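A single protein chain has been omitted; all remaining protein chains appear in their positions.
Take a look at chain A:
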Amino acid sequence: MAAEFERPVLLFSGGKDSVVMLHLAVRAFAPARIPFPVMHIDTGHNFAEVIEFRDRCVADMDVQLIVGSVQASIDTGRITDVTGPRASRNPLQTVTLLDSIAEYKFDAVFGGARRDEERARAKERVYSHRDSFGQWDPKNQRPELWGIYNSRHRKGEHFRIFPISNWTELDIWSFIAEYNIDLPSIYYAHRRPVFRRDNMWMAVTPFLQPEANETVVEEMVRFRTVGDATCTAAIESVATTVEDIIAETSVARITERGATRADDRMSEAGMEDRKRTGYF
């Protein structure tokens, strides 16, 4: 897929889907190096364990990492930071992402989004065309037949490419087991201080503190997704190994995002609206 573009980049957050994608890419090009860099859009509010893993992983796999920093976008006045007790920088990432794509002139941005995650994603093509404003037009997607992908674009436009669109959460974990892939420690059950908010367990971090009426307790938890710490919740779990997690995932009654993402609960078409303006 990368052969058809001048400047591809792979989005790499240290999360499980992007780790799987990086492994697929590295193995597809082996023993050569992957011919493109990886990029992380960092809100500055990520879990320390994930950032530490991200850096170790790119060093081990010998790939080039570009960090698009939301903090830098704030400092240079491209965006205004959000404030208040429930503020999250998650939506701010879009500007930093689009600025970074423009700065490096990327024409293909590989992402680890899966169609089983969310109802707007369930509609998106593998090769998702973006106009020069980075916008997705869900009502006018190009047809996409068989395994032939149309990569034609004008200067300034780009594609978001989702090679693992058809993988489910369970497929991801089965792959991690089969290929014995290392992940950030917070995917596995551990004890940590958390508090209850909107019926979810939020972790206490430098970026997220409980309000006066929210009590902190220590619970055995793990994360099903890792993202911005202000909007990613943990789930109660005792699954400490890949096998435990596969067993847990097979009988899960709540979707990955439903269980863990505060940002998707905002409105009926929250993700669709964010995607239209250029979100992942």
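The definition used in the following text is that contacts are C-beta pairs under 8 Å (C-beta built on N, C-alpha and C of every residue); 3 or more make two chains touch, one makes a residue touch a chain; residues count from 1.
Basically, contacts and distances are computed from a predicted model.
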Hidden chain of the complex, named as in its UniProt record, picked from "FAD/NAD(P)-binding protein", "sulfate adenylyltransferase", "NADH-quinone oxidoreductase subunit H" or "Probable septum site-determining protein MinC": "sulfate adenylyltransferase"
Contacting the left-out chain in the complete assembly, out of A:Arg33, A:Arg56 or A:Lys105: A:Arg33
Residue, one of A:Ala120, A:Ile164, A:Cys231 or A:Ile245, that touches the chain absent here: A:Ala120
Contacts of chain A with the absent chain, listed as residue ranges: 2-4, 24, 27-33, 115-116, 118-120, 122-123, 125, 129, 138-139, 141-150, 152-154, 165-166, 168, 170, 178-179, 252-255, 258-259, 268-269, 272
